[in-house]
Structures are given as C-alpha cells and as structure tokens.
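Only one protein chain is missing; all other protein chains are in place.
We call the chains A, B, C and D, going by the order they appear; numbering starts again at 1 in every chain.
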Amino acid sequence: MGGSERPPYPPGARRAPGDPGRSSIDAQATCRTNPGRSWIDGVLARLERERVFKWLPFVPVQGLFALLLLPNALLLVYLSFLSWRITRGAWWNAPFTGLDSFLGALGDERFLWAVGRTFGFAAVAVPLELLLGFGLALLCREPFRGRRIYTTVFLLPMMIVPAVVGYDLSMLLIDQGPFNQVLSVLAGRPITVRWLSDYTAAKLAVIGADVWQWTALTFLVFVSGLAGLPRDPIRAARVMGANRWQIFWHVELPLLKPVIAIAVVLRSMEALKIFDYPMLLTQGGPGNSTETIAVYLWRMGWEFARVSDAAAMSLILLVVVSVYIFIAIRVLRRERRRLAEEAAP
Amino acid sequence: MAAVRLEGLTKLFASTRAVDAIDLAVPDGEFVVLVGPSGCGKTTTLNMIAGLETPTAGDIWIGEARVTDWEPRDRNLGMVFQSLALFPHLSVFDNIAFPLRIKKVPEADVAARVQAVAETTRIAPLLRKRPATLSGGEAQRVALARTIVVKPAVFLMDEPLSSLDAKLRVEMRTELKRLHAQLSATFIYVTHDQAEAMTMADRIVVMHQGRIHQMGPPLQIYADPANRFVAGFFGVPAMNFLDGEVVAEGSDLRFSAAGLRPKLPAPRTATRGPTTLGVRPEHVRLGDGADASPATVSLIEPLGDETLVFLDYGAPVSLVAKVDAEDKVAVGDRRPFTLRPDRLIFFDSAGGRLR
Amino acid sequence: MAAVRLEGLTKLFASTRAVDAIDLAVPDGEFVVLVGPSGCGKTTTLNMIAGLETPTAGDIWIGEARVTDWEPRDRNLGMVFQSLALFPHLSVFDNIAFPLRIKKVPEADVAARVQAVAETTRIAPLLRKRPATLSGGEAQRVALARTIVVKPAVFLMDEPLSSLDAKLRVEMRTELKRLHAQLSATFIYVTHDQAEAMTMADRIVVMHQGRIHQMGPPLQIYADPANRFVAGFFGVPAMNFLDGEVVAEGSDLRFSAAGLRPKLPAPRTATRGPTTLGVRPEHVRLGDGADASPATVSLIEPLGDETLVFLDYGAPVSLVAKVDAEDKVAVGDRRPFTLRPDRLIFFDSAGGRLR
Amino acid sequence: QAVSGTTADERAINGAKAYLKSKGLTSLKLNMMMPSIFTAGSTGEMANFEKETGIGVNYFEVGILQIQAKAMSEAVAKSGSFDFWIGDPISLPDLVEAGLVRPIDDLVARGKPDLDDVVAGFVEQGRYKGKTYGMFGDGDNWIMVIRKDLINAPGEKQKFKAKYGWEPGCPDTYEQWYQLAEFFTRDPKGTGVPELYGAMGYRARGWGWRWWLQQFYAKGGMPFDDNMKPLIAGKEGVEALKDYIALTKFMPKDILGWATPQAYPFYAGGNAFSIMTYPSIAIAAEHPEKSKIAGKNRYCVVPGYMVNGKLVRRSLQGFGNLLYVSNYSKHPEAAYWLSQYLTSKEVSARLVSGPNSVWDPYMKSHLTDPRVIKARTKEMLEIHLKNAQVTAPMILIQGAVEYNDVLDQHVQEALLGKLTPEDALNRTAAAWEKITNQLGRKAQIDGWKALKPAFPTKNVPD
Partner (left out) sequence: MMRRRLFGVARHAGLLVWMAITLAPIYWMVMTSFKHSGEWVTWPPRWVPHEPTLINYVKVLTPGTSTFELGRQTLKILKPLWDSLFIATTASLVAVALGSALAYSWTRFGTGGRRYPYNILSIRMVPPIVIAVPFVVYYVTLRLLDTYTGLILVYLATSLPYVIWMMLAFIEEVPVELEHAARVMGASRFRVLGRIVLPLTAAGLVVTFLFVFILNWSELLLAMTLTNTEVSTIPITLNKFQSANEGRDYGPQAAIGTIATLPVVVLGFLIQKHLVRGFSFGLLRK
C-alpha cells in the first residue's frame, strides 16, 4: 500500500535501471584478500564462510556413517540373499538363494516368538517405567525436606552397568535369596518363587531388571519436564476453579506431552534392543521364555553359524522396527513443531 | 456483587517483606489499579487475593466472607495474567470453555456461552484457532473472554497489557474500560505503567516496597502526590526536582537553587531551609516574564504534538519543559523560563510532602 | 568517519520478502532511526549491515568500501541488541573487555580503556558484577560501554531500549542522544516505537513490509506523512481517520461523513469522491464554533497533563480529542467539536496521500 | 623327522625347542582362548612349559558358553588373534566345517602323544571325519555320588528297606535313585524348603538336556536312525523324559538356573543326598576345609534301566575339553606342542590332581598315579574309569550346537510343564528334521555314521 509514491533516493544511492543486482553468492565467490594475515588465518577465513562452516561437523559425521554404517547395511542386505553359514566357506562364494532366507525366517516360529516376546517385554516394561518414573517425579516435584536425597538415589540405577545389574539381580533373585526373604517377611509366609527358572517369573525378572534400572531415566526426564512446566497456565486453571486432579489431567499432562513422547520413544527404542538382562540372568531360559530378538539373533549368528538366516531376520526386524521408528519420529516431529510454533509469538 | 477488603495483609519471602501490612478496601464495582515499580509487591498482593499465595499475616475479605484460607477455586474470581497463560494445547474455543467445563456446565450451555462471550470480545471468528497462531491483541482478548465467561464477581489482572506493543496497549485499555462498564464487576488491576494507571483507574493505589504510598483518583494523584516517590512515579517525562532552599526576600518567599529564584505564592507555611521543589514539565513555561530565569536549550525531543525542551540553567541536571510543537526551539537557544507558581510542590529531604 | 549506503538491498527468507530492494544513504555522523511495525524488516536490514545476514541482492557500502561480503568482524561496527546480549558468563569488566581482547589489545591497555569507558557510562562501580545481577538500566549501559569501547565508526542499535520500562526508556534515550553528540559517529537505530523515533532521530526512515515508506526529519514525518500508514503509525493516540467524501457546497468544499461536514480550506485540488480524512487528536478542538459538529463524550482518559476525550458523533468509531487536563470534561457531556482546518490531511482508498 | 624324547612331555618340549630354532626365535607368546573356569588350574603348567621352551601363553578368558560364539566369530574374522583354545567337543564339527580348526595328524605322527593311554572312547571326541583335530584333556563322563553317612545313620537302612524293599546304596536303576531321593528328601517343618534334598542333577538352560540324553541312552535309545530320522520321540525318549522330570521334584528349586559353580558348593555344603555330575565333584566334596561332607561320600557307577530284562548303564561324556589349534595361527606347531605337553601322562596327572583343577582324569595311568589318588580318592578313580566303559558321546555332528539347543529348549519346556513330554520330543524331532535338511541330509548321515563307533558296546562295566 502507498507504494505508488516512493520517496526520493539520496543521490548516488540509485541503482542503474535494469541492473538486476548481483546475487550475494556471486559476490562471495570473489574472495577478498586481506594483506597482513598468515595463511592459517586465510584457511580459517575460508572455513568460516557460512556455507563452508555449517558443513564442517557434517563431514566427519556423515563420513563416519557412510564408511561405517552404510557398508554394513549393504553387506547385511547382500548376505540375506545368500545362503551362507560360517561353516560353509567364504561368504563371497556362498550361493545366491534369493528370498529363501526370508521365507525361512517367516516360517521360523522361534523367531516370531522372539519378536513377539520382545515387543511384549517392551509393552510391559516401558509403561511401567513411565508410570513409576512419572509418579515419582510428581512426588518429588515441589521442594520438601529430603528431596535432594531422594532424587540422588533414584538416579543411581541408570549409572550402573546393565551387566552389573543382571549379575546383581541374579544374586538377589535366587531361590533362597534376599528377595524371596523380603517377600516372605512381607507376606508372612515362605515365598519361594523361582525368579530365574520359572517360566513366568523369569520373564518378570527380566522386565523387573529393566524397570529397576530405567525408571531412573524416565524419572529424570519427567523431573526435568515438570520443572520446566510454565507456571501461569497452571495458576490460571487454579483460579478458574480446577482442582489438583483436573489441573493435572487437563493442563499439566497435555503440556508435558512432548516430554512424555520423548520418554516413550527413548525407552521403547532401547527396550526393543534388550539383550543384557536375559543374557546374564537367564540365558534366554527357562525354555525360551526370555529369549529376546537380540538373544536369538546372537545365537543364530554366532552359535548356529546361520549368518544369512540371521541377516534375513534382521532385515525383517528392521522393517518391523521402522514402522515403529516412523511413528515415533512423526510424533516427535509433531511435538517439536508445535513447540516451535508456540514459541514463535 | 463483591467488595474486596485487605486487612493488614503481609507476605514475607524469607527475609524479604514483599507486602507489608497493607489495608485496602475496594468497593463493589470499582476499578482499582495497583501501581508501583517492579518488585514493589503488586503481584504478590494480587496472588494473595486470588489465593495463589498464602499471606504471612492479615486477612482478605471478599463480599461478606473472610477468604484468607480458602482455595482459589472457591473464591469466584477471574484472573488475567501478564503472560496471558492461555493453554497452548487447547483451541480458543476450548480455552474459553475450560472454566465452564471445570464447573461441569452442560456441554450445550458451554457452546452457547462461549459463543456469546466470543462475540462480546470480538473473537468469534477465531474460535477454531490455536493460541499460538493468534496476534498479541487477539490472544489478549481470548484471555479476557476466558475470564469473563464465568462471570466472576472480582477480576484480578496482573499487567495484562504489558506484553503488547505500545499501540495495541492504548487500544486495549480502552476496551478494558468498556468491559468494566459493561460487567459492573470489581476490577483489581496491577501495572507498573503509570499511563495505564492514570487512564484506567477509578482509584489508583500506589505501592512501593511493599507499602501503600497513596490512594486516590488519578488526577488527584497526579496533581497532588503524597510524597516525592509518587510525584516522580507519575508523569512522562518525570516531574523536575530541584534541590534548593526556601528563603525569605522581603515579604516574599523565594525558592533559591542554582541559577534561579522563583517567587512562591504567598500563603506558604512550609519551613524554610533545604527543600526539594517539584514541577512538572508542562508547568515550565518558556518566555520572558517578571520572574523568568535564564537558560540554554541543551537538547530537544520532538514528540509530534509537543516538544520536550531540556534547559540548562546552571544545575547539574537539566530542567525539562514540555512545549507546544509549534513553538520552534533549537538546541543552543537561550530561552528564559518561568515556573507556574500555583503548581509548585515541595518535599523535605526524606521525600515527604511539605504543604 | 563512515557513511553507510544501502543499494537495492534485498533479503528473501524462503518466500518472505523480508527486505525489498531498499536504498538508503546515511551520511557520516547522522542519527538515523529505522522505524516500523513488527516484522517490517528492520532487524533484517540491520543484520545485513552488520554482516550477520547475507543479502539476497544489493550492496552495502561503509565509507568507501563495498562490504557486502565482508565478515562482520571486518566492518568496524558497534551493535547493541534488543536483548542487550551481555555475555552471562563474563563479569561486567570482561564483557566490556571482550572486544578489546578479541582484537588482541595488550592487557594493560584493556584495563585502562575499560575503566575509561565505564566512567563515561557511569558503571565504574559495577565492573565486578555479573550481568544477571544488574538492573535494566545498568545492563543497558554495560551494553553501550561494550560497544563504545572499541570506538566503532558506525553504531547499529536494534531496539536497545525496548526491554526497559517506560520510565527508564525515557531517560536512556536522552543519554543515547548525548552519546551520539559526544562520539559523532553514525548511528543506525531500529525501533518500532514511534516516540523513540521522534525524539531521537536526525532522520526517520519508516519501513513497512520490507519497503521504505518515508524518510525525513521527525516533525516532517509527523506533520506531513507520505501515506496513511505513516500517518497512523506516528502519534499516540493515533491519528483519527474518518471515512467520507469530499463534496462541493456552493463555493466551499466540505468533507461529509456521518454526523459532520467540516469545511475544507480553499485551495484543494484533490478530487471529490470517497476519501479518508486524517486529523490528529490534538487538532480536534472542543467548543462551539462556526463549523462545530455535535458529539457526546463516551469515555475519557486522563493522562495527567492532558486528557483524551472520546467523542461519539454518529460514526461507529469514536473521534479522539486531546484536551488540556484543566478542561473539565465528563462522560455523557454533549460537547460539539471542530477540526483545525489547516491540519487536515486526506488519503485515497489505497492509503496514498492526497494533496 | 620324528621328535626325540622318551616321554610325550619330553617330546613336546623338544619339538617346541626345535620349532623355535627353525623359526630363528628364542621365545614366543601364544594367544590362548579358554573358558574362564579353566584358567586357574592350568596356568602353572603353562608357566613350566615356558620355562622349558621359551614358548609362553597369553590367555584370554571367555565365558564357557561363549566359547562357541567367539570361535565362530574368529572363523569369520580369520584374524589369528588366538593360536589355540580350549573348547568342548560339541563345537568340533561346526568349527571344522567353518575352517577354524587345524587337523593335527601330521604333528601327532611326529610327536607321538600319549593317545593310547587315554581311556577308550575319549580319543574319538577329538576326531571328525577321520582326522584328528584336538587333543583330549578332560574326562568329563559323569559319576554319581551319594551320602554314605546318611545311609549308615542309625535306623535309616531299616526304615528304607521296610519301605522300598531293598538295602539302600548305590542305585542300579533310575527307579532306585528316585526311591532314594524320595526317602532322603527331608522337610520336617513342611515349609517347602527341605533341609535335605534327595537328588541333584543339572536342569538349567544350556545344560539340562545332557542329563536327559544320558537317561535316554540308558533306555537304549539312539537319537537318529541311519537316515538321520530322529528317534527321540519314541517310547524310550518319553519315558526317560518323564523320569527326568519326576526326579526334579527332589532337587533344589533353583536347580533350573544352576550349573557347576552353584551345584558343587551346594552339595559340598551337605544340602543334598545325591548328585549326578562331573567327576571333579570329588575335589569339591572331599575338600578338607570347604566341604562339610569330606569322607562321607560314596561314588557310584551310574544307574541305568532294565532294557529287555537286562541292565543298561550309560554315562555321558557331558563336556570334555579339547585343545584345538587354530588354522589361522601363525605358530600352529608351537600350539600343538603345548597341547601335547599338557596332555602327556605326567603333566596331565599333575593337572588333574591340582588343587584348583577342573580337569578330570581321563588316562589309564591316572588310576595308579599317587598324586591323582590323593586328590580324588582311589575309590572315586576306580568308579570313574568304570563309568568310562559305559560312556556315550553327545551328538557330535555338524550343527550339534543347534540340535542341542533345540533339544534343550524343549526338554526345559516339558520340565516346566509348558509341554507334555510327548509334545516336547515330537517338536524337537521336527526341528531336528529341519536342521538336518538345511545342513544336507547326506552329509549329516555321513557324520552320524562316523560318530557311531564312539558309542560303548558294554552295557555294564567290568
């Protein structure tokens, strides 16, 4: 509006008519020489140009991925189309059998069970961790006496090597061990659950190990999230007549959604890799009741030497996981985008 | 509907006396503005009224009830926050519906009432939007709508306009005044902006360091400040303060400071000796006269309709005069000036008003 | 020392034309204020001058050099940011010393220069403190000191006062003006506050939607705006805009809108038909007269020295008049008014000025 | 170019020295992978060898169940990061096929190790498809131990005889073992946590299947027919599995998670009446300080079943370590000489009788060696070598690890009541068929046929 009439330009500032104006990219290409600087400064000055500078960290990182992960991915795919076992000569000589390994994998009940079981573990352990972590974080929310001690202690488990956790629990969970002792005292009668060798209890032990250790992380994430909640909307809700529960449900929880999302994503992505606890606590047993994907694939590859089958299973697993990854990332993106939008005005 | 009364209200944070035994009675339907510099305890006072902070001592009455230890939700208040505190995850509609739903109003009524209030506040077209996509003024209206919708008897507002830009602030304060007229509810409004206080208040309460320094209608506070703090706080640019002393010169009393000795109006009972004279820029008149003092223009600030002229008259601090924009003044001009004798006020060295 | 010249400067962010081919020449030593509403491209322009953004097209000259593709550090500029951008991890001293140390000034000189500049800006006692513990005004001075210490030829300031409260803002702008006088450097100052622009600028550049709408000294911009946008942007409260049309009544030209028909000064060449009339509140006079229109007072806002009177004269939007505080007006009064004929300006429906 | 020397260990030393000289070296460090459990008992002798020859060992320890995985990964890596290792015979066929194990027939011919002194059947464990791949070093056929003090306690014999009709002692059959276990399980307070458990065996994942296999062999069962059709799901298998499960109820509850390190101290602590396990139990059970039951044990020939009216006893070569030489070693010969040294009559006797040893007697000469007798008791040694006569091998064919893992899984599921014994074994059989088909039936038949001579011909030892 009002552009019909532009103010007169100061003399000398007027651009020649028809001059399209040089693009600044052209301008940058002509490097400015600055006498009196050493060549190091020269190099640094070049690196400092935004279009160079911003790529600097990407060179090593993308290089690492390209050299480390990419060849592996390709190799994995290639191996899955062969029928190679370690016991059958060199892999490059192995016969090409197309989709056989994949069909075999899909027909392998034990594999399917391991997949289901792993997702099952995650489906039990992750919500438990989230609920516990969240509950504890809520309890530790406002200042009170002893809060620092609690927080410190609650964070301890995640600083312990999972292998140590596995080992430690294997000691606590034995038949005549301290855990059953405590349970017996609480129950008032002898409790002799075979935590490591009962079909169901062993699953609980593995889940318990995961929950014991990683509730610390969800706790931390939620404490972090709660501490960062904006005060005013909550106060507004209070004045509007909401009680604690309503505030929690209608205000705080929705505001925490992004944090909950990241906690869910982080924990479930780690839980799907679960390997250490079953390996250390039960060796996948009793029966196969705690054999997770990772444990089974470990066996498949290194004990049964069936590399191509393992590769095919890995790829199937990847497809399954990428559905999950896809959803997880969509959720995260949505939450972050929304946050960015809210931060804008 | 509901008067609000504070009795000896006090709040201590550790050793800070955030609010120091204040007494205040706000009659039903009044628009009271609490004003004062940052940190003077306005927000704390408001929060105590709302029930968001527990008083260390004192009582709060709303209507007939002593609500000091009631939960906020039982007090039937509306509150607007500086940050607006819209719920970012809810649409405008849901934001406004929130207090209704909390109160379990039937969903059909909710829609009707939200619609109605949205129309009053002129945000009906925005109901589907998210708070993040609103402009400052729109968000402000939503915050108001959300407060109005439950028809509280008392409105508390904590610097609700301070996040808006100057232009919008001016518009919104008119709207708020209109709203107050419509609702005939009690408004307690907090700001540190004296212009807002002046333009909106039925009565202004000036706070400083946790205490009330003056209460009264805006023009009274402007024209007749209780002490130097209040005098300095109101008015842009601020009142000029000149340190000097009152001396007798024959039958006249004169104020003597640096290069000037204005005559004082006759019936002054104030003691002689060191005093501070206060005079507002609009009461400094350029132009020769009987009692004029000489000065040089050191700086001018055109405001458009008026111009601020900074006068060097020998003291370290310039005297500011507000003159009509059509009065052509240039830096370096020698311009004598006079002070409007009927508008001079005096303070003792502790800042207390001398009458 | 250094003039600044922008030639066809353009910046695109994706599809947003943040700055749209602006040309501007700032002579050495001038205090230029870029003003305009939020998002009009002021910051982007300043950032391009500083070298913090790369222009999409166009050139920047500082002094004799074309600096378009220079790194910021080679441009010898000082810049003050809205957020002040004090380094929170450094003491005040180290903040001020930062640019010196970056330039490898010997440590002994550093101390001396920091001390000197701290004295000019009156922050010498604060040197040991951390930025977080400073008050708004102090932090402001530190930011200035840090910029001044290296004696740049050009100062860029991006709303440096907007985080301060109203009172302090008024004080600081005086200080900035003084500083400019002392340093005799080129100042390019960005603000969206028209009052700041008016009071500080040697020359104001009004931007809107990435383009320059008007350039000129403050009072020219105030009195003779190039278009409706500029007219509306300057002045608090804003200019009154009345939609109507210019009609001939005998030999007179009259403006006809809702309930009023003021006579226009004679030599108007403007076409008849739908126009918008603009009149500033201070040019609305209360009181009967030859050409007076009847109106009712719908709202008053006392500002202390003056009072805003909102007049209902039949149109949906009230007319605002600024009257002296001593003029006693009450809501509901019937008060006829006149418009100062020599101060009426007209705009076409696209907002362009009709002369 | 045979090596000189009168004894196998001397020849090993001389061979090693000659090898060093031929390579122009004065000393050499070999890398050795070994189950962590073996290190302590072996390092002394390796140090001796180094003193004699200059060839020493850096050993790197691996969990006993991870040896296979590590070896497989080396088969892929071909890095030569270790020269030789201790592993169990089950992995032999797979590792040979994977190209990791070096055949040592050439070196055996030169060094003439004490192979003829090794108890019959054990030597076979180191051979595959007609070649020798590993020196045998650990006589891991099982033995049974019961508590003679408890049997001899006043009144017990009579009570037992009154109940079961036979004089309590070493059981001849699994049925008798069951009766002993039932009788001696003592839970006077009825807490469900007995003070004395009647029996112990291994039931954990990775181990339990071996105890079933032993029982299955004693039933006269064979895992495959000549066409590699699985036979385990027949009557013998199911009955053996039922008995195997039944006996478990007299064992500590946690037995499902236990292996040697838990079982030995538990038994040595006097908590159980009987145990079927590796011969090295004797060291734990007779330990003068750590054992509460030293001198109170009776060693038994393993029990069996009446098959067609005749008693069949079967022990199982349930682990048994081989010293493997890696194909990718830079000094396979040096590694071989050390293997020969460790498995010579003299040195093996020292190893077997060492205080920390888990090496079990496997040579005829051990029976008469006073050091061994001192460590293990004469009685135990005699019984041990008797057991050797009825010792059957595990399923040492290609894919053994997978065959066994599948078996293990199903046996455990039956044990846990998840599957009926019939079901468990049928599923195992089906899975075995799949494995066999995958590996190639023909090759598997050959492998199976080659293993058959390793099965004992005697049903009861002399």
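General remarks:
In this section, a contact is a pair of C-beta atoms (placed from the backbone, for glycine too) under 8 Å apart; a residue touches a chain by one contact, two chains touch by 3 or more.
The model shown is predicted, which means the values in this text are computed figures rather than measured ones.
Contact with the omitted chain, checked across A:103, A:253 or A:325, is made by A:325.
Hidden from this view is one chain, which touches chain C at 47, 50-52, 71-73, 75, 77-79, 81-83, 85, 87-89, 98-99, 102-103, 146, 150, 156. Hidden from this view is one chain, which touches chain A at 44-45, 47-48, 50, 53-58, 60-61, 64-65, 68-69, 71-73, 75-76, 79, 91, 132, 135-136, 139-140, 144, 146, 150-172, 174, 176-178, 181-182, 196, 212, 216-217, 220-221, 223-225, 227-230, 255, 258-259, 261-262, 265, 269, 272-273, 275-276, 279-283, 285, 293-294, 297-298, 301-302, 307, 310-311, 314-315, 317-318, 321-322, 324-325, 328-329, 332-333, 335-336, 339, 342-343.
Seen across the whole complex, the unshown chain contacts chain D at 31, 33, 36-37, 39-41, 43, 58, 60-66, 69-70, 73-74, 76-79, 81-82, 193, 204-207, 257-262, 264-265, 284, 290, 356-358.
Everything that follows uses one rule, which is that only the chains that are shown with their structure count from here on.
Set side by side, A-B and A-D show the greater C-beta contact count at A-D. Note on chain placement: the centre of chain A and the centre of chain D lie 44 Å apart, centres being C-alpha means. Across the assembly, chain A contributes no residue in contact with two or more other chains. Of all residues in chain C, none touches 2 or more other chains. Against chain A, in their complex, chain C makes its touches with residues 5-8, 10, 21, 23-25, 54-59, 68-71, 74, 208, 211-216, 226-230, 350-353. Listing the residues of chain A that touch chain B in their complex gives 230, 232-233, 235-243, 246, 250-251, 254-255, 257, 338, 341-342, 344-345.
Of all residues in chain D, those touching chain A in their complex are 65, 68-70, 72-73, 75-76, 94, 97-99, 191-193, 203-206, 252-257, 398-399, 401-402, 405, 409-410, 412-413, 415-418, 438.
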